[in-house]
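A single protein chain has been omitted from the complex, and every remaining protein chain is retained in its original position.
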Amino acid sequence: MINKKEIQNQMIQTVETVRRTNPMAGSITNTVTINFVANAQLAIGGSAAMVYLPDEGEFLAKVGGATYINVGTLHPIYEQTLPRTVKVLHETRKPWVLDPVAVGIGMLRTQLLRQFKEYKPSVIRGNASEIIALAGLWGLEGGVEVSNVRGVDSTDSVSVAKAAAVALARWTGGAVAVSGKTDLIASSDLVAFSYGGSHFMEKITGSGCSLGGAVAVYATAASPFIAALTATAVYNLAGKRTENKVEGPGSFQIQFLDELYKATAMDISNNPFDIEEV
Amino acid sequence: MINKKEIQNQMIQTVETVRRTNPMAGSITNTVTINFVANAQLAIGGSAAMVYLPDEGEFLAKVGGATYINVGTLHPIYEQTLPRTVKVLHETRKPWVLDPVAVGIGMLRTQLLRQFKEYKPSVIRGNASEIIALAGLWGLEGGVEVSNVRGVDSTDSVSVAKAAAVALARWTGGAVAVSGKTDLIASSDLVAFSYGGSHFMEKITGSGCSLGGAVAVYATAASPFIAALTATAVYNLAGKRTENKVEGPGSFQIQFLDELYKATAMDISNNPFDIEEV
Partner (left out) sequence: MINKKEIQNQMIQTVETVRRTNPMAGSITNTVTINFVANAQLAIGGSAAMVYLPDEGEFLAKVGGATYINVGTLHPIYEQTLPRTVKVLHETRKPWVLDPVAVGIGMLRTQLLRQFKEYKPSVIRGNASEIIALAGLWGLEGGVEVSNVRGVDSTDSVSVAKAAAVALARWTGGAVAVSGKTDLIASSDLVAFSYGGSHFMEKITGSGCSLGGAVAVYATAASPFIAALTATAVYNLAGKRTENKVEGPGSFQIQFLDELYKATAMDISNNPFDIEEV
């Protein structure tokens, strides 16, 4: 029997621990949204650091409470940086979040994402088509080799990725967050649906990336599932609150960061969600 | 005889097609303004994706409706990425927009821009000094080998670049957009002057780059000349509307994205412009 109240208590503790301890979550992430990722991590109470080089990735992996890896704009050096970094994360049992942006495009991206299977990311965050494609790449249930990948857009609704998300979570022993109109968060035996957000989140770049960065911050203080659910909840809450205050995507980004900063632990835990066993 | 009404109708169709179809325009662009480029592309209804690696550039070229190439902050790998990407664009007859930022600085930049001559960008966008310098590099009329290039600033008024712009447009068979207080858009046989904008556009970074990204989005749905004119018109309109609402360059950027998002097709087509035959 799932105890929703217990989950909410864990969310509250996660938010408060992060605000109190200002944990560092390093990132290796794309240059398009790197600034927004860092500012979102700071807004929820974390600390950010970004690097490109192999030994710096290893260093961040060791000293950070968790690490965010986004394969958005790959540099040649990432052929060394990413495997070495995730190897350290795996060996030190540090939580890490994988954002398999645009899985299926390019040789290096495919090679890296294939390697990551053995290093079992604690949380995988993507839109439905990316989650399905990653499960396909890893030969897991619910995946297909070639998804309907179209830039970084979500072109499938989250429910179509449920089987893939659960299969990935069972493989990693962690959690999977599927972003969409409703968001789905899967662990080995639970699936949560989180509600809220805004249509403007599709009209700015970096909603998904910065959510991944926020998951990494919360993962310093919570289980993968609670970290993913808490980050998704504060995003849905802040998105909904922001939408009514702005007239366009420029203002949305700014007000959204303010709402991330202002959201209380209680409000975040009370953002609507449902849970089911799988 | 030029029919201005017909041009306006094409602008309206372009804006509406983009808003309805959410076309993808990939970019290889500088890291200074990459976020602003993506957000501007999304604000006008397009979809964005950015890459650095050669095979990813080729992939974007193939799947995107158009591509934006900005030589602002070159990485070593661009020696391979950019020629391979524009070769695919040329062979598949996909529209692409070239932003010859800081032409004249550095060996790789000069080498790449020289190579691009054969691949005939559909639209070239730059300030007057860059357009003159590019025409000079390509040995075309109106160009000079060394322009008054000063960082990424415009130091010449657009009218001095008219001959170079027309010569470039005649060479490529496409269009050239020269950014300045008044903006000039040239095709092989027409020159348009577009009015509006704001003095704040010189006080933020990325006005020009993001305009280039917007041209690429419209180029998925229109001729090079109409794409360049439409993007310039919405920039001039949004700039003018924003200026009266803000007190500084920070607010300008944000409100400007909102105005890009809110501008109607009718308003964009009615933004003041003149046309002359050449």
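Going in written order, the chains are labelled A and B, and every chain counts its residues from 1.
Assume a contact is a pair of C-beta atoms (placed from the backbone, for glycine too) under 8 Å apart; a residue touches a chain by one contact, two chains touch by 3 or more.
Note that the structure is a prediction, hence the values are computed from the model and not measured.
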Which residue of B:Arg109, B:Arg125, B:Lys162 or B:Arg241 touches the chain not shown here: B:Arg109
Residue numbers in chain B that touch the chain omitted from display: 30-33, 35-36, 72-76, 102, 105-109, 150-153, 202-206, 246-251, 253-254
Contact set of chain A toward the excluded chain (per top definition): 22, 24, 26, 31, 34-35, 38-39, 42-43, 47-53, 55-56, 59-60, 63, 75, 77, 253-262
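Please note the rule applied: only the chains that are shown with their structure count from here on.
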Between chain A and chain B, centroid-to-centroid distance (C-alpha), Å: 34
